[in-house]
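As you look at this complex, bear in mind that one protein chain is not there, while each of the others sits in place.
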Amino acid sequence: MKVLDLIVKESCAVSATSVRMVLTAHDTLPDMQPGQFVELRIDDTPGVLLRRPISIHDYDKESNTLALLVQRVGKGTAWLCSRQAGDVVNAVLPLGNGFTLPSEGAPCSPLLIGGGVGVAPLLFLGRELCRRGIVPTFLLGARTSKELLCKDLFESVGTVYVTTEVGDEGVKGFVTHHPVLSEGDFNAVYVCGPKPMMQAVVTMARAGEVWCEVSLENRMACGIGACLCCVEDTLSGNVCVCKEGPVFNIDRLKWT
Amino acid sequence: MKVLDLIVKESCAVSATSVRMVLTAHDTLPDMQPGQFVELRIDDTPGVLLRRPISIHDYDKESNTLALLVQRVGKGTAWLCSRQAGDVVNAVLPLGNGFTLPSEGAPCSPLLIGGGVGVAPLLFLGRELCRRGIVPTFLLGARTSKELLCKDLFESVGTVYVTTEVGDEGVKGFVTHHPVLSEGDFNAVYVCGPKPMMQAVVTMARAGEVWCEVSLENRMACGIGACLCCVEDTLSGNVCVCKEGPVFNIDRLKWT
Amino acid sequence: MDLSVKIGTLQLRNPVLTASGTFGYGTEYADFVDFSRLGGIVVKGTTLHPREGNPYPRMAETPSGMLNAVGLQNKGARYFIDHIYPAICHLPTKIIVNVSGSSIDDYVAVARMLDELEHIPAIELNISCPNVKQGGMAFGVTPYGASSVVRAVRNAYSKTLIVKLSPNVTDIVSIARAVEEEGADGVSLINTLLGMAIDAERRRPILSTVTGGLSGPAVKPVALRMVWQVAQAVSIPVIGMGGICSATDAVEFLLAGATAVEIGTANFVDPSVSEKVADGIADYMARHNMEHVSDITML
Partner (left out) sequence: MDLSVKIGTLQLRNPVLTASGTFGYGTEYADFVDFSRLGGIVVKGTTLHPREGNPYPRMAETPSGMLNAVGLQNKGARYFIDHIYPAICHLPTKIIVNVSGSSIDDYVAVARMLDELEHIPAIELNISCPNVKQGGMAFGVTPYGASSVVRAVRNAYSKTLIVKLSPNVTDIVSIARAVEEEGADGVSLINTLLGMAIDAERRRPILSTVTGGLSGPAVKPVALRMVWQVAQAVSIPVIGMGGICSATDAVEFLLAGATAVEIGTANFVDPSVSEKVADGIADYMARHNMEHVSDITML
């Protein structure tokens, strides 16, 4: 883990409330794994004290850059969304444990399900799967087509299916309504998104006895397992999402 | 009094720690008097709650602009000093009572004494005196010539004498050491600057029985006489500097 | 939509009041606020005799807050009645006078004088101001002390009696219950938290009195907690205050159980804030399909 000043290389709105930022650093960025996150310090924002955890959307060792998707939900994320090229954002990174990647050569047919801004870490995960010769399938959910984030980027990495709640793109409804879930023959499911969506997917995965990992977004303070604020009540008791997660195998969760 | 969004027209450093800002507004600025001040809201600055009182350095009705000199002493003034052309600063204005101007045609030979950033309101005052056919004499004090603010502007309005503590410009020492004080034949003295400097001038004015007004800078909260935080202990008791001042005739003060 | 609330016999058109000591006598804010859109104004703390207050400096800024040590500077009840009351009694909102004292007799004397004033429908009894050595702290920090002063004032004052509580206590609920027992029509809380600021470079306290009262957004969590505790424990209306800067803040206090709110320190930052808060509460009610302000309750 490092504390680093990241430099914004570019920042583009990808929906009315979300921004995709590419950042670099003077130093070499530490290695990162899909599913890990960064904690960004919020400057110049009265009343905001704590860092904001943001999952790593993309990472490219060669260009020494990482990408983040930030959704404007409060004063802290509003500040992040207003950063421009050249601005500096202080980060602690990389944090937490990422998704479990299939071992080299193991047969794997993964489905990566994301909802809303929760699609963010799945791009980085998809790239890593590709690097291992596995073509990922994405199932991305959003309220409307306008809120569907970075579809083109996902299409450059794998097959993309879409659901929208209003039905203006892809299958109308929630991700759990998409036929690919029953038609596809997946032996691994990775999920990140709003909790009700993740719970619905987990219920289906359990019913189908499919291996499944979810990335949780509990409210955090320290990000490194010191304050015990972001706990998830698991089968092994309250554990820190920031340190033992944010990715959990569903076998550890009490979710019903 | 109004609450207005002021728009920065220009902002120039006039010393290592001070900035001169010219501001305008979409609406017509209310009329202002020399010695009055504005209360500026500090945005984007964690922990800073209260407005900052800044005296009016210059005001031009025709161009609908006012000028301010801001010295960087803390987080609030640092934010103000970092405003650029086009930025917006919210202000309550005009506040307080200004300097007493000589009545039309009355014989007046005024000396305007300023120290540090306290020179600010004297420019506006000098202009008003000029408009009444009175050529003001300025005596400006600073620690060094580099910290002497806007000398050229004062020279465009009246005669300027200077003292510097290190002696790299004008007379070496404090304003009270300048020979113009004893040589000049002034019947009105206006003072604004650090309290010890003002006290020294007041002592001399009393000794010479010269009419004298000072502009005080007590720490304020509301700026409109509601909170009673900025009081000066006068001969008529504790009075609000923001509302009954900031300009006081020395006859009201308990200063010895 | 109905925003009106009632405290004792005091009827307010909406639940937004301005807090004592932060709004002068109202007139200072005439350029900024349409008084007819406020529930009421709680004017400066008034004592029997004139008070010069504490020496300067009286104020220090703190993270998201400020300390003050004004020390109840005011010209006394007689001056208020003769010179201030005539100028404010016809303002188009309810005028409540904050009353302070250093003895029960003083409180009673002021309450009696104010009881005569037709256009003052209520007083707020400050039994908690932490700034003045003899300014009431002794009354406000024990149920016994609070009871004694409220009992005496209740016997002398016929209109709505609101008691302003100190947060600098172990058990604010016991104080609230004690003043309810003695016939208070409502309680308002919180007064300021006792705090201190130090100038590290000059190595001395910033305030002339060393300690002073903390207010502003910093104290909001403590204020909300106390309002919530007290509202559950008493049957009389609770007026909540402490760091309210926006309608959302005000709604939080109403959700915690307050019947009305007071806006204090925020008046210094935005002199129109009280009016905006009142408007914003109406917006909130519209958004949540609420008919009456009392519908603002926890789910």
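Labels A, B and C are assigned to the chains in the order they are written; within every chain, residues are numbered from 1.
One rule holds in what follows: contacts are C-beta pairs under 8 Å (C-beta built on N, C-alpha and C of every residue); 3 or more make two chains touch, one makes a residue touch a chain.
Note that the coordinates shown come from a computational prediction; the quantities given were computed from them, not determined experimentally.
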Which of the chains on display does the removed chain touch in the whole complex? A, B, C
Which of C:176, C:189 or C:251 sits in contact with the chain that's absent? C:251
From A:7, A:130, A:171 or A:221, the answer for touching the chain not displayed is A:221
Would you indicate which residue among C:219, C:239 or C:293 is in contact with the undisplayed chain? C:219
In the complete complex, which positions of chain B touch the hidden chain? 46-47
Missing-partner contacts on chain A, residue numbers: 1-3, 41, 46-51, 92, 218-233, 237-238, 243
Can you list, in ascending order, the chain C residues touching the missing chain? 60, 62-65, 67, 141-142, 168-170, 193-198, 200, 202-205, 210-211, 214, 216-222, 224-225, 228, 243, 248, 251-252, 255-256, 284, 297-299
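Please note the rule applied: only the chains that are shown with their structure count from here on.
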Please identify each chain that touches chain B as well as chain C. A
From the C-alpha centre of chain B to that of chain C, how far is it in Å? 36
Using mean CA coordinates as chain centres, what's the gap between chain A and chain C in Å? 47
For chain A and chain B, let me know how many angstrom lie between their CA-based centres, rounded off. 55
Chain A touches at least 2 other chains through residues 46-47
Return the residues of chain C touching two or more other chains; collapse runs of consecutive numbers into ranges. 64, 217
